[in-house]
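For this depiction, one protein chain was excluded, whereas all remaining protein chains were kept in their positions.
As written, the chains take the letters A and B, and residue 1 is the first residue of each chain.
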Amino acid sequence: MSTIDKNDMTHFRKLELKQHGPVYRFFNNMLKNPYVLIAPAEIIALGTTIFALGYCIFMSFMKWDMITGERTFVGLYNYKYIFHDELFLTSLKNTIVFMILTVFVGVIFKVLIGVFLNKNKPLHNLVQTIMFTPYIIATVAIAVIFKYMMMPNGGVFNSMLAKLHLPTSEWYMGTKSALMSLAFISIWQGMGYGVLIVISGLRAIPNHVYEAARLDKAGRTKTFFKITVPLLSPTIFYLLVTSSVGAFTTFDIVAMMTDGGPHNATYMLAYYVYMQGLRFMNYGRAMAASVVLLVITSGLSIINFTLAGKKVHYQ
Amino acid sequence: MDQFKKPAKYKKKNSLVGKILECLLLAFLFILFVLPFYYMVISSFKTTIEAMATKPVFWPSKWVFTNFRDAWKEANFSKYGLNSIIISASVVVTCLACSVPAAFAFGRLQFKFKKPLFAIILSDMMVPVQCIFLPLFLIFAKLGILNTYGSMILLFTYSGSTIFFIRNAFMQVNNEVLEAARLDGASELTVMFKVTFPMVKPVVVTMALMAFLRRWNDYFWNLSLTTNDKVRTLPYAINSLNNATDGALPRWEVTMAGATLLMAPMLIAYIFANKQIKNAFVYSGIK
Partner (left out) sequence: MAIVMKDIKKQYVGTTKPVMEHFDLTIEDGSFTVLLGPSGCGKTTALRMIAGLEDVTDGRIYIDENDVTDVDPGDRNIAMVFQNYAIYPHMTVRGNIEFGLKNYKIEKEEIKQRVDYVLALTGLSEYSERKPAQLSGGQRQRVALARAISKSPKAFLMDEPLSNLDAKLRTQMRSEMIQLYNRLKCTFIYVTHDQTEAMTMGTDIVVIYKGVIQQHGTPEEVYKSPANLFVAQFIGDPGMNALKLSSGGFVGFKPREAQIGAAEGDGLKIKGKVLTREYMGYDYMITIDIGCGNIVIRNKQHVEVDQELDLFIPQTALYYFDENQNRTETVQTGSVAEVFHVDD
């Protein structure tokens, strides 16, 4: 120890231990009690999620007379009804097409652009930062700007296409192009997030793997397919699942831009549930449709969780 | 050095063509993601004629600032904006008040039924909102709390992912430090707020930011848990701005001005704290 004058610790009195009062002890013990700490979150979670979900499943087997308020058990009637409902089948088909478009096209671009931007150079980082912006901006703002730019007459997109002598499109107003347009906007909005996740996945791959590949004279293409893609597969898988769940629950962009039109071309599952429930007051049908939605998304989530659990082992 | 020959198939690391292609691709991405925002902002300064011109105008010949005033008035910003601020700010407070203690318990304490209780907490990550909005609407109607600030705040108070990530942060905290604090005579309250909390602060701040963001941008619950305009927020107002034309042509410049105002706070926050915000999303994305 350093040399200091010899006045020793002896001149400090021993600490007096205080006796805590009952109030202190009560609160101190409360805070040590985990059940007290989790109570608010548990109560709200039980009420807004578990109970609501149970209610939803229960109600999907009921018929609710709006005039008398009477509820009768009808078994699978609601399910039978929606599976014979043209509109439901259309929206299911639209949702699947929309999912395939956004998930596969989206993820391929996210991976490619992620690999391209993962250089940690100022320009690359700037572009990556800018790409992320749409993700944190309200979808409403994105919907109105694309509505404006995608106008068939006088919209930016068509006038640019015309200038390049390319065929123009009706965009979200055309029966054939509407779903594609929404998919495009959806991919555009989620691109930055996907790229960010891909880059963070890439950063987790140890550099020595790439160095070993370079010493083994592996070219760029070979490195990408034999090293990057396999080692990135957990990330890619995560993106696939989250974006397919996202696709199945797409609502905002439909309600804001097309209201399911034109000619039901963009009518999707989530929008169907909303319209049946709050617009047409067909509670039973709406809830049956939402249970179908639940089965699909939780199936996807379960796959995600089990495979995500597996991935830990080989890392 | 002459005896050392270059390998026959020696490739230059960065050829000029590659560099040019790289720059072109960067420029393309830059335009693809900046153009819509640029066009939105620039259009909010246009005259009605220029906004509706068949040939798009990228630089207004005359700058009109009154569009913002019109948007403010037409979208009733003073009402919806205030709603947005009241609800989003309250949600940050209630969400943290509900999440931090729960996260502390799940991250640091051992107790019976911990696993099933935690599964309940995570349930909202598994259940799509479409399955619960209708039951909630009916329940809230029965309780008579539709169209109240309370119901809108309540819904965003609990978030499974928020608790999950704060819990993970708590789990990272070295147990010895907490024990040292207890040996230092600290009460549990002191241990929680003066010792543990500062160590998880970055994550908590991030989660607060995300709670605000979620609520500020939300459109779905605006639409599905209300029957009138009383507690609806800005995204709803901006969307109606675009639709409420009563047969008249939409005034795009006003809509754009409104949308610009809506996204301005987020955009400014993002410009100043983009690293933190991006990290927040990476953090909450990878499980």
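Note that in this section a residue touches a chain if its C-beta (ideal position, glycine included) is under 8 Å from a C-beta of that chain, and two chains touch if they have at least 3 such contacts.
This is a predicted model, so every value here is computed, not measured.
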(message) For the chain left out of this view, which of B:42, B:152, B:166 or B:181 touches it?
(response) B:181
(message) Touch as defined at the start, partner being the missing chain; which of B:52, B:109, B:199 or B:267 qualifies?
(response) B:199
(message) Across the whole complex, list the residues on chain B that are touched by the chain not included here.
(response) 110, 174, 176-177, 179-187, 190, 194-195, 198-199, 201
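In this text, only the chains that are shown with their structure count from here on.
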(message) Give the list of chain A residues in touch with chain B in this complex.
(response) 24, 27-28, 31-32, 34-38, 40-42, 44-46, 48-53, 55-56, 59, 113, 116, 123-124, 126-127, 129-149, 153-156, 159-160, 188, 191-193, 196-197, 200-201, 235, 238, 242, 245, 248-249, 251-252, 255-256, 269-270, 273-274, 277-278, 283, 286-287, 290-291, 293-294, 297-298, 301, 308
(message) Looking at the complex, which residues from chain B come into contact with chain A?
(response) 22, 25-26, 29-30, 32-37, 39-40, 43, 52-56, 97-99, 101-102, 104-106, 109, 111, 114, 117, 120-121, 123-139, 154-155, 157-158, 160, 163, 187-189, 192, 213, 216-217, 219-220, 223-224, 234-236, 238-239, 241-242, 252, 255-256, 259-260, 262-263, 266-267, 270, 274, 277-278, 281-282, 285-287
